[in-house]
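Of the protein chains in this complex, one is absent; all others appear in place.
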Amino acid sequence: MVVILEKNATQQQIEDVIKHLEDYGFQVHTSIGVERTVIGAIGVQPNFDTRKISILDGVAEVYRVTTPYKLASRSFHEENTLIKIKDVEIGGNQVAIIAGPCSIESEEQIFRLAKIVADSGVKILRGGAFKPRTSPYAFQGLGEEGLKLMRDAADEYNLLMITEVMQIEHIELIDRYTDIFQLGARNMQNFSLLKELGKTEKPVMLKRGIAATIEEWLMSAEYILSGGNKNVFLCERGIRTFENYTRNTFDLSAIPVVHKKSHLPVVADPSHATGLRDQVPPMARAAVAAGADGIMIEIHDDPDHALSDGPQALLPNTFLKLIDELKLIAHAIGRKL
Amino acid sequence: MVVILEKNATQQQIEDVIKHLEDYGFQVHTSIGVERTVIGAIGVQPNFDTRKISILDGVAEVYRVTTPYKLASRSFHEENTLIKIKDVEIGGNQVAIIAGPCSIESEEQIFRLAKIVADSGVKILRGGAFKPRTSPYAFQGLGEEGLKLMRDAADEYNLLMITEVMQIEHIELIDRYTDIFQLGARNMQNFSLLKELGKTEKPVMLKRGIAATIEEWLMSAEYILSGGNKNVFLCERGIRTFENYTRNTFDLSAIPVVHKKSHLPVVADPSHATGLRDQVPPMARAAVAAGADGIMIEIHDDPDHALSDGPQALLPNTFLKLIDELKLIAHAIGRKL
Amino acid sequence: MVVILEKNATQQQIEDVIKHLEDYGFQVHTSIGVERTVIGAIGVQPNFDTRKISILDGVAEVYRVTTPYKLASRSFHEENTLIKIKDVEIGGNQVAIIAGPCSIESEEQIFRLAKIVADSGVKILRGGAFKPRTSPYAFQGLGEEGLKLMRDAADEYNLLMITEVMQIEHIELIDRYTDIFQLGARNMQNFSLLKELGKTEKPVMLKRGIAATIEEWLMSAEYILSGGNKNVFLCERGIRTFENYTRNTFDLSAIPVVHKKSHLPVVADPSHATGLRDQVPPMARAAVAAGADGIMIEIHDDPDHALSDGPQALLPNTFLKLIDELKLIAHAIGRKL
Partner (left out) sequence: MVVILEKNATQQQIEDVIKHLEDYGFQVHTSIGVERTVIGAIGVQPNFDTRKISILDGVAEVYRVTTPYKLASRSFHEENTLIKIKDVEIGGNQVAIIAGPCSIESEEQIFRLAKIVADSGVKILRGGAFKPRTSPYAFQGLGEEGLKLMRDAADEYNLLMITEVMQIEHIELIDRYTDIFQLGARNMQNFSLLKELGKTEKPVMLKRGIAATIEEWLMSAEYILSGGNKNVFLCERGIRTFENYTRNTFDLSAIPVVHKKSHLPVVADPSHATGLRDQVPPMARAAVAAGADGIMIEIHDDPDHALSDGPQALLPNTFLKLIDELKLIAHAIGRKL
């Protein structure tokens, strides 16, 4: 931690700041410049609340030197994390595609869509059985029945499955069916749920909260990692800004930033980021070009009657065309798909 | 719902839109203007996903006519909701004050602070036993032991208590001790938890999420109300913006807006909104002047050693001086405190 | 400037950073901690682009120690700036009120409104002759004719006048009529205009840009101050956030922050911040309670036919009632109005 004193800080104030730092257990190094005194403080836990010092009289600014996360940081673990699930890898040279409907709606629907996914060469099927909905009156998902249908469809077409977990009580249930847990944007700081997922062994895809900084997102990953589960990958899905033509603003810069700060893979979800079908293909292409380790896309063969998020689902033909474009773009940057 | 067609929409497109609306169960009224066709669609559930129509060819804009919440709206319930807990009222002419430490830290601490709160005339004691912390390495609260200590302190000084619930499994436990449940900002869209709180009977204070619109906040209140619990009040605690001198941006305009759109009381939390002790008194005064039905303030008599959020806690003397100022401001706008 | 090296920075990288700093003219002090090397760099202009260092290999973080503004800072000028114009003071114990229409529309209109302002005891009349409008098709103001009418109305009722300047070519013209220049939010970073206003002598009210940080706002004040004009006061008028029920989000915390960081007075404009008449009185009250040195309020006696911003103008009766409430609130915090 580095503490910058006010230009006109008194000797008494400087001593008081040093005393506080020492009482909190820091080793203190003081440099007296022409205009300002700067204090370096070394040796305490990374998550020390720096406001404890910034509130003291005579203090101008306080900076934390270390990142508040450790296990998630690139400096702790230099090599990229590579997540392997059967014959699928996330975080390697290949760009992983995840596709499927927003919600599992019926046996016919999930089997039809699983077939489309498998025929396109994609290996991971998405679908929600427990749905987080803004309105209490909206379709809330099929629950366990949905999980069963999705597992059967995935097995039939030799696909992996990923589905969302919304509460601790459902972890055990969902664990019996899924290959990958999805933690949704609204639960990114549901710390109780993060801790419990840290005790599981299956990969967890952690979506970024709509108002989460990259640092907070990595702190939430730290919750899972510190519980013992090392198979975490991130998913950028748009942040909330003043621009409201699109549902969210897709923060693609987060992809190279995460790759710099962390060793965890990061995928992108253009369907939720934009919320409108015609925006999905250009933004999926942009995400691959920006270096995403994977893309998650919602599809539906009858979006008019989808029980949730139909307007952002791609039709099968558009989806197949997009997969072809993504292959060319992956190739252009030296990756494959 | 009102659907505006593109200026150059074809007859075919207009008919297709009408067919979709009728298939979704709407009654349709079409007005053909000089430049545009406008379609009114009446008769479906308030949470219909309007993007289902906006995605259709030839559609320029779609507007929902009704609010997506009902029980929380002023048009459903014209009178202000008045929450009564023993001899305390929230939502009436009196401005309710809630004060106490961020976390319950020890028996001595909570008793000392409860005494300060009671001596100031304030009637509701706050304190956290289960703490949502960004870092997995930070103090997570005393758990049930904290609840017991806080209940004893509240009883000793004849105070009501409010404490935060973070997960469904804790509701029953916390219900044995608390008078009011607090639902924190990070859990504002933890829909599973909202539903369970709808089944309880005690008042719930619902904090606004840092990136929640006022509409989404009222939708979350709707989850609790629709479960049967009518004792909900709201708490504005700052939203996330580009300005980062303060921890959050305190959105005081939300207070008159909530009073216009809803019948639910709304209190304000300047401690979390600003994050810095010296900002709390001016912002507490501003919140009362803006019409808040209550103010929640964090206090500590030894903030340097507080286990969480010490830098935003008021010292007892500043707190007492602030209470006097708030009385004058409440009086200036025809309320009391 | 303080430079934090990466945990695993090589000796080579550290030396390269030091060489860069020395080449830029800094005096360098290096502290080698257990985990990290920290370099203090002293002695260059406050606006050094710190990214020049943060881009170097091995660098984790770079912090500027000094504020990038100087003349506007409290540490440069400890006493509050008090602006005196005839018998009116801005920045002292008295809360200054500025009131009038959005635009000057006609001789009758500005005289009628000037009379209402004067009768209420308010001493500064606002009104726009050159209007910044989002649409090229909207009313753009009466120009010089408006300035003349407003000057006559102000003189008739013994009021000071404030009006907006939008371009350099108009400074001389407006200077012949006005007592105070207003620089609008959209021009807060029109640096050419700021420089020219620095050469004038009359007070300048500098409105905050809708996306300006407090630091950028003070940097724009620095442009005027460094030109030689010391009579600058600031005006908070709302920032742009994701919440769009109100036109902008009124950032009242900016008031105590400005008072801490700077010696310049700061007033608040609830009319533009909220954009809706019924929000103005509670937010005006809140601004006085938060410590604003003044309040600017738009009024109109026929808002239905106002040529601009009628919906946010207070009717005369509401305005008079508000002035009475503001007096009580000013009194509650030891000020007068």
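Should a chain be cited, it is by its letter among A, B and C, assigned in written order, with residues numbered from 1 in that chain.
By definition in this document, a contact is a pair of C-beta atoms (placed from the backbone, for glycine too) under 8 Å apart; a residue touches a chain by one contact, two chains touch by 3 or more.
Just so it is clear, the model here is predicted, and its values are computed rather than measured.
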Touch criterion as defined above, residue of B:7, B:176 or B:336 at the omitted chain: B:7
Among C:115, C:148, C:195 or C:331, the residue in touch with the chain that has been omitted: C:195
Where the unshown chain meets chain A, residue by residue: 211, 213-215, 239, 241-246, 249-257, 260, 273-274, 278-279, 282-283, 285-291, 325, 328-329, 331-333
Contact footprint on chain C, counting only the chain that is left out: 20, 23, 45-47, 49, 51-52, 54-55, 68-69, 132-138, 166-169, 186-187, 189-195, 209-211, 216, 219, 222-223, 226-227, 240, 275-278, 303-304, 308-312
Sites on chain B contacted by the missing partner chain, in the whole complex: 2, 4, 6-8, 29, 31, 33-36, 38, 40, 42-43, 60-61, 63, 65-66, 75, 78, 240-242, 244
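The rule is short, and it goes like this: only the chains that are shown with their structure count from here on.
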Averaged-CA centre spacing for the pair chain C and chain B, given as whole angstrom: 31
Interchain centroid distance [CA atoms averaged], chain A/chain B, Å: 26
Centroid spacing, where centroids are CA-atom means, of chain A and chain C in whole angstrom: 38
Multi-chain contact sites of chain C, meaning residues that touch two or more partners: 241-242, 244
